[in-house]
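Complex shown without one protein chain; remaining protein chains in place.
Here the chain labels run A and B in written order, and each chain numbers its own residues starting at 1.
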């Protein structure tokens, strides 16, 4: 389990303040920026075609989210992903509701073909992206994380990427290894863009990481830990979101290693 | 008064988790999504012309808000409203600051002609939409809800729709019946997009409702009740917004029926 210890990854984020360039949806922008700032990263939202590629070349990580897509933004995402590839910068794809419309299916396929370092979605989205499922009806997942396991492993192998399927129990695979992270809280899906913001956090953890699989697992573990801590004081989704940002800010590599160890469960196996 | 009991309407929202498709303004997106999630609905923000109509066909309610409009978005709203009409899906128009510019007046008229199931605005907006008033100077209302009563009734009759005029006392009419809902709190207008988010909530209550008038009244009653509850702990508009989401989440059909009955006043009369 030592290789999946999230503490050194969090320490790296805190030490290096990665500049995370996000082309994300309109709903997520503010909360995602706040989550990244709370974590200790430096977020930037830059989406115009006129500058997205240039900016991606300056960033230490890039995340692309198709939640409120338009053709111009898709072009900007494409250019930014190519610039990230050229610069050796890791990037994450968040295929929000990718199965819902023809436009999204095409956008998801186009971005997937550019070779993301990691993909984060719920079970429905990962199934839709792997063309093994019909897709959810929206951004909420209608499939369990487990049912997407085979799709995730296949997707990871075919595209040489890390796939994170988040839900009650999160699943991460690089096609060879498979980790499960349990923890977090039932209020998390009642706060909008918690998943989108997590994609940004995955980006921050990928910056400067040697093993994208371990970095992604660490990001999910840190996120679940902040969720556990936030739930201690939350009276509902409004106060949960506030407490969650406070918890991300207060998260220390030590806390991550020890006191939460009985609440966040992390399992590592070989991918089937 | 029994026919306007909001409890069964809230119970329906909780039981059916309506998928509410919103093409709303940039300021409102996050708070509106959070309000809908807190309430127990499933929000989706999809605004590209390439997919808005297709997505509207999947949703159980649609809401259109012209707060930060552009020509592309207006086209998407038009297509989404037509798809909703074809599918028999209820949709709500929120004519933000409709009287302020020529562009907005044209947009308001164009969407109104498509036959919304309900319209929600402040007094200035409803007056402007009914071409009986000069419109407010922005999103804040400069007319009282009462002064818009005649405009609302005329608008409801001419367009066979439900009109909700929100303010200190809310007014709802379908041209035949007229309800007044008092309650809520003075901090509500100090939190941005409280009205926009209410439009989303009206959409959630319209989904699967037999009587759009009663459903709209129930939405406004639930919203006012959450406002009353939030004000109990709020120290200002920041903490009010947080407590409001918690209150929406915690609202139960029972609470709605009983303990708030002395604070939320609901009156039903014939429209003049």
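Keep in mind that, in the parts below, a contact is a pair of C-beta atoms (placed from the backbone, for glycine too) under 8 Å apart; a residue touches a chain by one contact, two chains touch by 3 or more.
What you see is a predicted model; the values in this text were computed from it and never measured.
Considering A:81, A:222 or A:247, the position touching the chain not shown turns out to be A:247 (whole complex).
The chain that is not drawn here is touched, among residues A:58, A:113 or A:252, by A:58.
If you put the missing chain back, the residues of chain B touching it would be 25-28, 30-31, 67-71, 97, 100-104, 137-140, 189-193, 235-239, 241-242. With the whole complex as reference, residues 19, 26, 29-30, 33-34, 37-38, 42-48, 50-51, 54-55, 58, 72, 241-250 of chain A touch the missing chain.
The rule is simple: only the chains that are shown with their structure count from here on.
A straight line joining the Cα centres of chain A and chain B is 33 Å long.
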